[in-house]
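As structure tokens, the structure follows; a few thoughts come after it.
The complex appears here without one of its protein chains, the remainder shown in place.
Going by the order they are written in, the chains are A and B; count residues from 1 in each one.
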Amino acid sequence: MATVTLKNVVKRFGSFEVVHGANIDIRDGEFIVFVGPSGCGKSTLLRMIAGLEDISGGEIAIGGKVVNDVEPADRGIAMVFQSYALYPHMSVEQNLSFGLRMTGNPKADTERRVKRAAEILRISELMDRRPKKLSGGQRQRVAIGRAIVREPQVFLFDEPLSNLDAELRVQMRVEISRLHKELGTTMIYVTHDQTEAMTLADRIVVLRGGHVEQIGKPLDLYDNPDNQFVAGFVGSPKMNFIKARVVGHEARGVVVELAGEEKTRIVQPLADAAPETGSKVIVGVRPEHFGLAGEGDADLPVAIDVVEHLGGTSFLYARTANGEDVVIQRDATRVPDTPGITVSIRKSYLFDEKGLRLR
Amino acid sequence: MSSLSSARLKRSIALHLFLTPLALIWLFPLWMMVVFSTMPDNGIFSPGIELLPHGNFVDNFNNLQRDTDFVGAIFISVCVAVTYTVLSVLLTSMAGWALARYQFFGKSAVVAIILGTITLPYAVVLIPQFIMVARDFQLANTWVALIVPPLFNSLGVLFMRQSFSMMPDDLFDAARVEGVKEWRIFVFVALPLARPMLAALCIILFLASWNNYLWPLLINSQPGSMTAPVALGTLIGLTKVSWGGIMAGAVMLTVPMLIVFVLLQRHFIAGIAAGAVK
Partner (left out) sequence: MRYRNATAYRFLTPYLLIFAIFWVWPIISSFMISFQATRTVPWRFAPGFNWGRLIGDPAFFNALKNTLLILVIQVPVMIALAMVMAVLLNSPLLKARGLYRFAFFAPVVVGEVAYSAVFRLMFSLDFGIVNKLLNSIGLPKIDWFSNVTPAMALIMIAVTWRWAGYNAIILLAGMQSIPEDVYEAATLDRVSKLKQFFYITLPLLKPVIVFCAVLSIIGTMQLFTEPFLITERGGPGGGTETLGLLLYRQGFRSLNFGYASAVAYTMAALAIAITLVQLWLTREPK
């Protein structure tokens, strides 16, 4: 088990910089998830930790030791790949033991480790099969087993569930969570799926365009996003963003008016300096933060396009008078079948024009 | 679908009516090779039209063996082709692996040079190669002379590079993370996965060596060191020679390759097609 520290880590491909100075402190035994849209640099970051990519600038330390020039094998890490990367010409057992056999590990010890990994992952009865004869979930287990066999200080997962169907994905998610509890090892997990991030992580690192946008516990990111990107990325369905304008200042806070909705004004208390009157801002409202008319800070009339009934809840796809799309989450029993309704905004977030959170 | 529509049927008949004579013309020389090899010389040089095999193959072969030591030449050809194939597969797959899987200084230059040699006529290197091997190394009429100089081939390397780079990166990264040394990754992961491509490469290389004519003709011209095609070539154009025997030799050079071709057609075609479809 070990800490992992990234200090000003930069990655360049030629003159093209893809990671711009990442600083991340990962604690011993922590389950940390790198999340972000494709191309955000999360996989590159993971591969740099693994030693599969050169580090163009900055430092990566594992267990307090700088590993920039250390070969992947000597970093005390094990990695699970998105494609599973099982050797197709070897049986499950050979797949699990390959690395140890090739590096001259004592035979008895190799057998012990393979047996233990197989038991943890319940794949003991599959040992003689070739990967081709395994289901997706079984392949995933073997891939994880191959990492366990290494008895690493840090586990690295590169989108391990994205090749599985939805049901299996949930199942394996729970399994990985259980594994983390059982082994207590530091785990770094890369995904583009915010649900996976929210459910698995002790802490989440949100990345975009090679920048770390925010690091925090899942619910902290949800409740208290630093910027519009994080706010929009965490939570499903996405947070609604509505254009607005500062129209005045009161003792309670800054007064903003939603674009095209003269009657919809929200007063937002701000600790920082409030933007000037007239400046453009963005109001963020989560789908579940809409209430019945009159229940919240301000009312908003919307025209309903589509209603999705999911049973327990329903989603209303609607438009404001200004033509902005909003998604509203409601209890199934309380969905009106009128073409237009007025909802209230119970809770909202304010962002400046650049997308930075105003608070 | 119940049956071909009449338009399709007509098209199909036209297709076969055109292609069948063409195919027969194309098979004709091979067929005649077999027919000639079974005819006595006075049959070959008679005014009648003979299109069916006779029973004279063994006599013809004995005549051939009288004219030149063809069995010995075949033995040399087999040994040389096998050795050449093994060495060349090793060399080209190693180079192809490096070009497919590593980032290194000078890579684009190496690739450019290899690509450049595809279109460079062999004639340019022929004379100095001959001078070097025959005069400087004193290796004329040895197996080494037959095997080593042709070891450089560019299409094979490009083929293997292509094969290796189509394999998923993760597979090799997984082994790397596990601490497996690069040459072990090559031997125990990459090569087993490349088996079909290696088969294709082996066939092409073996065939190239088996049929090679110009270089062996120049460098191993002593009787007793000639390869089979060269030995056979020396007989063509001689006045007192058994043509039935030459044809028997031609059949012995060709038929084994045809059988291999039929058995391994898929690999064969893959090996040849690899040159162009990148």
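Quick note on the criterion: a contact is a pair of C-beta atoms (placed from the backbone, for glycine too) under 8 Å apart; a residue touches a chain by one contact, two chains touch by 3 or more.
As the structure is a prediction and not an experimental result, all values here were calculated from the model.
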{"item": "Candidates B:58, B:112 or B:127 - the one touching the absent chain", "value": "B:127"}
{"item": "Given B:146, B:171, B:189 or B:253, the one touching the chain that is not displayed", "value": "B:253"}
{"item": "Absent-chain interface as seen on subunit B, which is shown", "value": "8, 11-12, 15-16, 18-19, 22-24, 26-27, 29-30, 32-33, 36, 44-49, 51, 90-92, 94-95, 97-99, 101-105, 107, 110, 113, 117-132, 148-149, 151-152, 157, 182-183, 186, 207, 210-211, 213-214, 218, 229-230, 232-233, 236-237, 243, 246-247, 249-251, 253-254, 257-258, 260-262, 265, 268-269, 272-273, 275-277"}
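To be clear about the criterion, only the chains that are shown with their structure count from here on.
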{"item": "Subunit B - residues contacting subunit A, complex", "value": "168, 170-171, 173-181, 184, 188-189, 192-193"}
{"item": "Parts of subunit A lying in touch with subunit B, wherever the complex brings them together", "value": "47, 50-52, 71-74, 77-79, 81-85, 87-89, 98-100, 102-103, 146, 150"}
